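One protein chain is absent from this view; the other protein chains keep their places.
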Amino acid sequence: MTRKIVVIILAIIFMIPVYWTVISSFKTLGEIYQYPPTIFPKHFSLEGYNSIFKNMDFIRYLGNTLFVAIVSTVFTVFLCLTVGYSLAKGTFRGKNFLSSLIMVTLFITAEITMVPLFIIIRKLGLMNSLWGLIIPVVFTPTGAFTAVQYMKDIPDELLESAKIDGATEIQIFNRIIVPLSKPLIAALSIFSFTWRWNDFILPLIVINESKLYTIQLALSSLQGQYGVAWNEVLALTVLSIVPTLIIFLLFQNLFMKGLMAGGLKY
Amino acid sequence: MKIYYGGKKVKNLISLFIMVVLLSIVFFSVDLTMYVGDATMGRNFSYLAKIYQKDHPDVNIDVVVLPYYGGFMQKVSLSIMSGEAPDLVQITTGYIFQVSDYLINLVPYVEEAYNISAEEYKEQLYSMPKYCIEKGDSIIAVPLEYTVQGLWINKEMFEKAGVCYPPSGEREEPWTWEEFKNALTEVKKVNKIPYALSMDYSADRFLGYLGMWDIKILDENLNFVWGTYENAEEAIQEFINLFNEGYMPKAEWLSGQAADQDFFSGRTAAYWSGSWICTDAIRVSKDTGKEYDAAYLPKMNNWFGMPGGSFLGAFKTGKTEKEQAAIDFLMWMTDKEGGYSEFLKYGYYLSAYKDYSVDYENKQMNEWADTFSKLGENYPEWAVITRANEIGSRLYYEPLRKQLSLGIAGQATPKQIIENTKDEYERIRKDLGF
Partner (left out) sequence: MQKWVRNRFVFSIPSLILFLLFTFVPVIITIYFSFYSWDLLHHMKFIGFKNFKDLLSDKWFWNSIFVSFKYTFLSVPLIFILSLILGIFLQEEDRFSKTFRAFFYWPYMVPLVAAGTMWKWLLSTDTGMINAILSKLGFSNISWLENPHLALLSTVLVQVWVLTGFMMMLFITGLQNIPQELHEAAIVDGANKFQLFWKITFPLLKNTSVLVIILSIAYCFRNFTIVYILTTGGPGYATTVTPLYIYQQAFSSYRIGYASAMSLVFLIIVFIVSFFAFRVQEKESGEI
């Protein structure tokens, strides 16, 4: 019981800014500027949302962002599972070196490698295309590192016995590793979707036409030189949070259920 | 629809004709890309592009809005560097000098379009836009909106305190600095608000303030002269005192607290900003019923509102057809009978042409336009040259305002602020190879 109380209190604290944003997105611009700020909108208004739908091709941007996020996630999960397996259970010589190398790159800020990344993306012909938002980031050090740590917990005995039974590596991967990694897959899917959904540096340097805008790029362009349309920023922020929330709730259910039903036998 | 002369043959001919026209629009249609640094301006341009398309159906203009403070110049620089510059760019006084080498020379087109020489064309403009669009003998861009710094007033609060602000019947002359501070003190006291004045965390505003003291940071030859003024440190200290004595909220310059929010929410009664707030002021007024007014800045050794604005340029891309289409659009935009008047009216912008103004069909806006015009009329030449140049772009935006912020935080004395800025100036000069 205490656990539930603690969780609820913390959850309330955590949700204050989000509540604040959602509530404010339903205020008029004038009320947003008011002081003291009102906890509940005096006049419930959809003007921020209307403005967004009127002035932007929101559905198209939504489509672009969904495409990038979903396709990336599929590739990312595949890449993380494979590299995780390789570095956690592999026996090749450069294994530790490669792991360390990946770990080092965890510390690199995207903003700083912006210019070199731009040069490479351009050379590969990925400029001004949604694939330019997918391919450069589909391998993520964070995801790889997570997968490696997770896979280290898979008992070697399982793999050994499978090999003795004559299974090929591919079979081991498909029949043992993947099923056992269901929570990892769920976690990686949620993470990858979130990361791609929230990318704003890469779209800025890759995209040159408004047809290909992602939601984050549209959101950051609302902060203009001559002022910020706060009601629109709030509305678009709220709209941009909803899909990731849906994905989170969906994936939670799909993969995490029945994990222990399989059971890991020692 | 039936056509009776010659029946089928004519029908086929007409269909063929229509198809040819449509196909030619598709095949010969030109797609132009325009980079813009402000969402509202982007929408205004989309609106104008639609008007332009009515007469030029073969031209599509894609208005790409980029975040001004979060990547506009990076994107433009990267585009230029990679040889994929956009066809058109809306660019401000702060940045035009960085890209001037890459813009098309518009002199022949201006002369052709208006039957006047390039000189005559430039003479029509205020000296700020004129200075920014010329590069040697070339004209590298056409002016869009003209902006002037000015003071915004919360009418209700000033009336309650019984303080008249210029320009008005009771007070036509601008305040002196002392009178200004007294007015602010009175308004703050009567209305029981924590502060009196808001100012964006912007080096540009500070330059406007320094301009009142008749102090230059760079001179016309781009030498660093700030330290040569006797009252340079006094001016800085007086600015810092505005924060220390409670006139302005420190938060605005220490952590970038939104000054417009402070003003529109009533935490301050005045806002040292400029003509670009007109649209917002009208908007908030409509929503909240509060009334705002534009007023004169105080007068010291000088009196003027620092000018600014943005421009429309076409990049040299080497694609002749696109370049031509871009230039055509440019010429239409700057034509007072073409897109220019519509642009000003739609966006509540001030005209960059000295003897040309529009009726905004909004009483308030027309009054405000007058006030800003007055403020924008008598700035000294040096205010233009010393502010709008390559060194200035790099020196003012981040380094200068950061130094001032350190001063307000008590971590730097006015003397140190000047010295540190000088060091940065020298480094920039070396980098640029002067």
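All chains are identified by letter, namely A and B, in their written order; residue positions are counted from 1 within each chain.
One rule holds for everything that comes next: contacts are C-beta pairs under 8 Å (C-beta built on N, C-alpha and C of every residue); 3 or more make two chains touch, one makes a residue touch a chain.
These figures come from a predicted structure and were not determined experimentally.
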Option touching the unshown chain, where A:117, A:162 or A:178 are the choices: A:117
Residues from subunit A at the interface with the omitted partner, ascending: 3-4, 6-8, 10-11, 14-18, 20-21, 35-37, 78-80, 82-83, 85-87, 89-92, 98, 101-113, 115-117, 119-120, 124, 135-139, 141-142, 144-146, 149-150, 152-153, 169, 173, 183-184, 187, 190-191, 194, 197-198, 200, 216, 219-220, 233, 237, 240-241, 244-245, 248-249, 252-253, 256-257, 259-260, 263-264, 266
For subunit B, the residues touching the chain missing from this view: 73-74, 77-78, 80-81, 98-99, 101, 194-195, 201, 249-251, 254-258, 261-262, 265, 267, 394, 397-399, 402, 405-406, 408-409, 411-412, 428, 431
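Basically, only the chains that are shown with their structure count from here on.
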Subunit A and subunit B, separation of their C-alpha mean positions in angstrom: 37
Complex interface listing, subunit A residues touching subunit B: 28-31, 33-35, 55, 114-115, 118-119, 122, 127, 204-205, 208-211, 220-229, 232
Complex interface listing, subunit B residues touching subunit A: 33, 37-43, 62-72, 74-75, 78-79, 82, 84, 86, 92, 258, 260-261, 264-267, 276-277, 279-280, 283-284, 286-288, 310
